[in-house]
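Every protein chain of the complex appears in place save one, which is left out.
Right after this comes chain A.
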Amino acid sequence: MTEKRVLVVEDEPNIAEAIRFILSRAGWAVTVEPSGARAMVQIAEWRPSAVILDLMLPGRSGLDILAELRADAGLATTPVLMLSARGQGRDREAAAAAGATAFLAKPFANADLLSALEEIAVPLPAQGA
């Protein structure tokens, strides 16, 4: 079985720790990156199978990072799960417009987080082939 790798871009250390615990127990290799500025470098170097991206990051907004990722020819297909704590409908729209694969509002149920990730990271057609 190929390794399932996820990069968690999240500045709140406690939330990042919770996500790390939930996903690694489900068999994911998890790397946490607290800085929005370094997120792109990490994705390019580590090539995760999916990215969990917080919308409000100090230094650089998650929407900016997502836009850059989608513009990058090599990385554009990386699935992205966007998280936001502002909980406004507008955030969900903005994330979709910027190219997020899925969106989850904080706070979330642990099971929802895992299923949302599994859904985007292992697309069914690919599995069938």
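Just so it is clear, a residue touches a chain if its C-beta (ideal position, glycine included) is under 8 Å from a C-beta of that chain, and two chains touch if they have at least 3 such contacts; residues count from 1.
Simple rule for what comes next: contacts and distances are computed from a predicted model.
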item	value
Per UniProt record, name of the chain withheld from view ["Sporulation protein YqfC", "DsrE/DsrF/DrsH-like family protein", "Outer membrane protein OmpA" or "histidine kinase"]	"histidine kinase"
On chain A, residues whose C-beta touches the chain left out of the figure	11-15, 17-19, 21-22, 56, 58-59, 85-88, 105-110
